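One protein chain omitted, others in place.
First chain written, first letter: the chains are A and B, and each begins at residue 1.
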Amino acid sequence: MSIFKTDNITMRFGGLTAVSNLNINIEENEIVGLIGPNGAGKTTCFNMITGVYTATEGKIHFKDVDITNEKTHNITKLGIARTFQNIRLFKDLTVLDNVVIANHMRLNSNIVSAVIRTPSYIKKEKYIHEKSINLLKSVGLEDLKDEKASSLPYGKQRRLEIARALATDPKLLILDEPAAGMNPQESLELMGFIKEIRKNHKLSILMIEHHMQVVMGVCERMYVLDYGVLIAEGNPSEIQNNPKVIEAYLGVD
Amino acid sequence: MKERKNIKKLLNIGAICFAIVLLYIFNQVFNSFQMRIFNLCGIYVILALSLNLINGFVGLFSLGHAGFMAVGAYTCALLTMSPDMKAMNFFLEPIAPWLENINLPFGSALIVSGLMAAIAGALIGAPVLRLKDDYLAIATLGFGEIIRVIFTNTQSITNGSLGLKGLAKIGWFNASSESIWWIWGIVILTIVFMVRLIGSSYGRAFKAIREDEIAAEAMGINLFKHKMMAFVIGAFLAGIGGALLGHLIGTIDPLMFRFLLTFNIVLIVVLGGTGSITGSVISAVIVTVAMEALRVLDGNIEIGGYMIQGIPGMRMVVFSLLLMIVILYYQRGLMGTNEFSWDILIKRFKPSKH
């Protein structure tokens, strides 16, 4: 069953068309890749999906809700969570707090009951705390929970950012270059990690990634963008043999 | 773990009881000058905390605090002033009829002052909180100035540049001994409120916005709503602080609420550590006392029969220099983002198990 669908979305900045007439479809529990050379419009596409930009044309549907004009925080609430190309953690806060914060929007307690600590607020707080600890446990960061986020090594920061996104209880997780800056060993671990997430959290994943080994190893299906236009779609082996893709990546002589 | 929690609860209650006893003793032993300084410290604690909530915890650089204080101070002064006193104040142009006979008891007037400042905060926040960093700073500064200019010109409501004189003493019974309880009572309430707010899920959301707005939004935090909350709460407390300040001094006029006043509070917050409640409290007391102590710099000092001529303005030079040194070499201030906690004390006094 389809969980996410874009309907001919287009993004223009003045005269420049960054993405044009893009159609993406993601099934439940599917891992989908979005690839393409630098400047192909991949991150713009993510920014449209998450409400950072509003698509100039076209519609975006998530779980049959039109989210084209929705605000970023509402989109997250509906169940799309993201990570960033250049890690954006809450640097000065602890690892645990980074994850706990992601639960704030589902708190459903107003500020007054939070300040006077009503029994129901305390109960929720306790639940969030336990849930966050469990999440950290499942991603292997539990022993670092009281460290400052900025003090973690790079690979673990990436992992924490994914954990933080997972804490919002998404149905669709979008990862912007999760393997960027990782060595082959770390990339390998990441691939296992992503598959594990899908299994444990029962969600779909859309990822931008340049690291071909990771994309081909993890994604079941992928979309290839070039100059904002979709040039190919299919499973890894189809993409690998698609002449248009080869041309886009290697150029023609 | 549970035991530790109960100990901390007891310690908190103990600390508040101790503070009350201390206040009682201070009230007996302080002369009127010392009392005034001590009360001023309390007011600056409230003001520093209110600004720190906005600047330090949410990371919005707001410079309009003096404006909110003015709203609070004028509201409280007008609501508590007797009709006779009003007639004496408004000799240039009579006071607006609807204001003439309003007379509320101090407590309710104080709450109304806070609410009026909060409304001002909401009205200002709605447009400007969409702005960022320096634009927000200059827009809030602008609003602070606009409020001041309006108050200078609305002769029949604020008495214009003449200001208001003869503000009632703080409290219900017109007794000097009452003010310490009001001011420091509100200080304790404010501290408890801030600690609980910052320790709550909302406090975490505030800090998340400070750390990275874009990431916070992506985590489902409604930026505008949370910024607005902090801004309005900050304005409310600033209004209360402004009202107390006005009634402590006894006279108010628009010039009192210049940018300089905001600067003093920024100074306190920065020295204490932006993002630390403990820091603001300690720093407010130190700065207020130091400001008074350094008054000698402005006046003449006599040492061993020699008169050293004081230089008017020297005091503020020292403070500006102090701020510069802190911001250049010691950016975290007194406490950084750290807080006082019983855990540290307990750890220190408990023999370690190793």
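Here, a residue touches a chain if its C-beta (ideal position, glycine included) is under 8 Å from a C-beta of that chain, and two chains touch if they have at least 3 such contacts.
Convention: contacts and distances are computed from a predicted model.
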item	value
Chain not present in the shown complex, as UniProt names it (candidates "Amino acid/amide ABC transporter membrane protein 1 (HAAT family)", "Dihydroorotase", "Ferrous iron transport protein B" or "Copper oxidase")	"Amino acid/amide ABC transporter membrane protein 1 (HAAT family)"
Full-complex contact with the absent chain, from A:47, A:76, A:132 or A:187	A:47
Hidden-chain contact residue, picked from the options B:146, B:189 or B:346	B:146
Per the touch definition above, residue among B:11, B:85, B:131 or B:249 touching the missing chain	B:131
Absent-chain interface as seen on chain B, which is shown	55, 59, 61, 127-128, 130-131, 133-135, 137-139, 141-143, 145-146, 149-150, 152-153, 214, 259-260, 263, 266, 270, 274, 311-314, 316-317, 319-321, 323-324, 327-328, 331
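In this text, only the chains that are shown with their structure count from here on.
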item	value
Complex interface listing, chain B residues touching chain A	193, 196-197, 200-202, 204-205, 207-208, 211-212, 214-223, 229, 337
Parts of chain A lying in touch with chain B, wherever the complex brings them together	50, 52, 71-73, 76-77, 81-82, 84, 88-93, 97, 100-107, 109, 111, 114-117, 121, 125, 128, 164-165, 168
